[in-house]
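For this view, one protein chain was removed and the others were kept in their places.
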Amino acid sequence: MFTLVNGLTTGMAVFLVAAGLTLVFGIMRILNFAHGAFFMIGAYVASTLVGSAPRSVLALVAAAVVAALVVGVLGIVVQRFVLRRIQHVDEHYMLIATFAVMLVCVGFVKLIWGLEFLSVDPPPGIDTGVEIFSLFVPSFSLFIISSGVVVFLVLDFVIHRAWTGKMITAIARDGWMAELLGINVPAGIMAAVGGSFALAGLAGGLLLPNQTLSPALGDTFLLLAFITVVIGGLGNVRGAFIAAILLGLIDGLNTMLLPAYPGVAVYVGMVAFLLLWPNGILGESRL
Amino acid sequence: MNRTLSGLLLIFAGAALVLLPLWANSGLVFLAGTTMVVGVFALSWNLLFGYAGLASFGSGGLFSIGAYTMAVMLRGGFEGQFLLLIALSTLAGGAVALAIGIVALRRSTGIFLAILTLALAELLRITLAKIHWVGAEDGIPNIVRPNFSIGLATVDLGRGNHYYWFLCIACALLVALSWWIAHGRFGRTLRTIRLDIERAAFMGVDTHRYRLVAFTISGAIAACAGALFAPWAQIVTPDIGNMMRSTQPILFTLLGGASSFWGPMIGAFLFSAIEFSTRTLVGIQEIITGSILLGVVLLFPTGVAGAWNALIARLTARPRRDEATSAALQPVKE
Amino acid sequence: MRLNRRHFLATSAAGLGALAMPGILRAQQGEAVRIGLITTLSGPGQLYGNYIKDGSEIAVERLNAAGGVNGAKIELVVRDDKNSPEGAVTAFRELTGNGIKLFAQGTFTANLLGTLPLLEDADVTMVMVGASALALTHEAYNPRAFRLGFSSPMCFGGYGNLMAQKHPEIEKWAMLRSDVTALADITNAFSNGLKAETEKAGRKVEVLDPVLVPYGGADFRNQISNIIGSGAPGLFNVLQGADAISYYKQARTFSLDEKFKVLCDSANEFAIAKAMGANTPASLWSWTGWYPAANKDNAVSDEVHKAYIKLRGDEYPNWYIGVSHDSILTIANAVAKAGSLDAAKLVPTIETETPQGALGKIHFRKEDHAFAGDLTYIRFGRDDKNANGWSVFETAQLPGAEFLERATPGSKLN
């Protein structure tokens, strides 16, 4: 039972990171290697704002939002000066470019924040646990789960219901036609890419009390987020949401059934998945 | 003109490599040897990517299979049959690639294949790190450089720079083999498939079989590079097949230029040169490497080899310059 | 065209030459005693590599201020092993190619295993900085290398012994460790030390199998919940770096420090308290290789401590600082006493000399060149009265030599 709740927590944490990754894939068709690094920058920025002991949940969320803005602006800079210049060349060059951006980001994080571990505590209110039906659940887990669900619902609404989302999807699916219809496509892409980077920053801020800050933080989540995005069906936010939950549950079952091999089931599960559903759970979708 | 110049450059580079131990520092020699091996490894990756259009993110796993096969056999006392061991390691890599290809290639391509291979390579790494028999995380150290004999002549590869020269020859042979594969009928057919898979299928090409064979060959060469690497580094660890190793050929290929046969090799040497010349600048290595990569990608979006070809085309065909560069640089949109 | 090509050839030759230049220049300088330092200065291990670099530089500064070695200055040539054996070998060959014969190398075992076979050919004498893996003094033993580090059986066997003495009331211990095979040595050693000491006292103790957590993982809650469910009053944690801190953070909501009577951490010492501040567990034991406050009568230790505070403004230096300082000291002392850079003279000198270092008298066991210094354990935890939010409650020291494993140079320890 606890495994279930915890699986959900892991899943939602991964989803928070994967959300931006799947968006940027939907828009630009690139696997953004630098995503983990931007997640890490978000975490560092937020930690600088709240210090090691945030005063309230609100302060933490506010810091996460500021981190999202900062990382979003960085994302726009990267889009403007790097990605846009090579978007017509060959999509694989995006890979090497984002890889290079990742290296530069990690290097600067080391210079700015140093190598020592930093830690931020959960703010009062979500720093203990609650009993639900005689099951002890850390309230921070509930915070992560609800953050994940909220981010998913907002994202899903924006993409599938709101007009902005319809415009962005129109650009992603057929930018050429969108431009003929008078839509400022470069600006639209810029905003969308900025938005997906901002999601990375937001995730960094929200998950701050969960992890230790070190320049290797980006790596911890990147691979899991990649897997989520792929299993979810590349660029499909709903698919990524389901995939993240599945991933969390598989990982949870792993610790319960195969405690001697932690972390292995995720890979095995993924290989099996890709062979059974070669196009992801909900199929590939251009947003 | 282009060919002669590039050919001369190739001969010059080859000669510089062979003569390197006569004047250079031994660290540089070691680095050059390592770069040759990973260069061949990157070539094998590009056989798959540049010619068959399949991107694998798990090539590090095949490199690792070759290296471990070699290391285990050498430790097991089979030093006498060095050539046989290389063949065995190559076969092992080819067989694994074939098995993966049979299961995976029909079902997934593109990014799915990339992530699938990545996951398999990670599984291999985790498994190797758990097996005490192969040294778990610390790997197999103290790998001997064996004797090498053809007929009556025997060379002790453990002495001096013998293994380095052996590497030069072995890598040259592998490069020649790759060249022959890439430029022969097989390579041409692969490129047809890459450009237009439906047309190729229409023309009666068994596209699946061709891709499978390319996957296998690429895996075999990667494993062979791994096998050559084990006695060179004299230690193998599970990290030899980690994600960084798998991204290496991708990086080298794109840096050098995927459309050129020599691209991956150029990329490998360029990358090593960057790393070696900035070795004393500790602490900001990531920023330097990242910035240089970024600069190269933004300035030469067709890779260094692409830029070189464009430069040659510009110098040799001055009157048609505008058209040549616009053809090379203009993106095709809609 | 022709001019172009010649121009190109000339520039590339010049470029290749420039790559090899630093070596040539250095080789001609001569005079100074050069020591090569190979450590991890990029990637995940950089934190520790930086400590080793700081400690080594402090040592060089102190030694040079005191007149150097037989009148010659010491020069430290630092290289990054890029977190891989190949990287270490490249750096090692580069430096030996430039004539360097004295080396200090440290952080990861595999990187040392890569360079150890090369010592003979280049006539190198090496001190392995802070390394703990058994292989280095057993199956991969090299007579030219000395381990200035604490072997797992020594420091964690001693750890188990200490716990058995301090907490005879605890009859059941749980263990938790990262899924890294090398760390199994640590839990085994702790368990053995604990059992040996309790049996000696005629008591019985139960040690549960370690609970494994993924290395570099993001979420440890399942395992925390498992370990709390075990019902053991004692807990030994073997996680490293960021993993350890994330783990203690996540464990806080489960009130881990109330559920267990004794909490032990393997070797993260103050990294945990420095990161967690006022949220440090109430009481936590840890092993450390060097803690200045525990070395009260050691002037060298105090000087190194002061130099580090001056360098980084940090009052609680990581133990690698002391160990890397003493590694350089060991080499410099041997060169001074032997008056030579040849391993044939240096090795016997190091074997017999016992210079005063920050860790105390530096002495290696002759058979396998294992270090047998004192073992230091500290207990620290949350403290509202201290401005840091935490303080050190007690320290304990044990003689390392008593816990050092059997010497089996050249073959595996059984």
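List of remarks:
Note that the chains take the letters A, B and C in the order they are written out, and that residue 1 is the start of every chain.
Convention: a contact is a pair of C-beta atoms (placed from the backbone, for glycine too) under 8 Å apart; a residue touches a chain by one contact, two chains touch by 3 or more.
We adopt the following convention: contacts and distances are computed from a predicted model.
Within the choices "ABC transporter ATP-binding protein", "NADH-quinone oxidoreductase subunit A", "ABC-type sugar transport system ATPase subunit" or "Heme exporter protein B", the name that UniProt assigns to the complex's undisplayed chain is "ABC transporter ATP-binding protein". For the chain left out of this panel, the touching residue among A:Thr169, A:Ser196 or A:Asn236 is A:Thr169.
Note that of A:Val77, A:Met177, A:Leu257 or A:Ala272, the residue touching the chain absent from this view is A:Met177.
One chain is missing from the display, and on subunit A it is touched by residues 166-167, 169-170, 173-174, 176-186.
Here is the rule we use: only the chains that are shown with their structure count from here on.
If the chains shown are joined wherever they touch, the resulting network links each chain directly to all the rest.
Measuring from the averaged C-alpha position of subunit A to that of subunit C gives a distance of 36 Å. We define each chain's centre as the mean of its Cα atoms; on that basis subunit A and subunit B are separated by 32 Å. Along subunit C, residues 50 each make contact with two or more other chains. Residues of subunit B in contact with at least two other chains: 130, 283, 285-286. Within the complex formed with subunit A, the subunit B residues making contact are 49, 55, 103-104, 107-108, 111-112, 115-116, 118-120, 122-123, 126, 130, 243, 247, 250-251, 254-255, 258, 283-291, 293-294, 297-298, 301-302, 331, 333-334. Touching subunit B in their complex are the following residues of subunit C: 1, 4-5, 9, 16, 18-20, 22-23, 41-42, 50, 53, 78-80, 82, 84-86, 89-98, 109-110, 113-114, 116-118, 133, 135, 140, 180-182. Contact residues of subunit A toward subunit C in the complex are 2-3, 6, 9-10, 13-14, 52-53, 110, 115-119, 121-122, 127-129, 136, 138-141, 209-217, 219-221, 224, 251-252, 255-256, 259-263.
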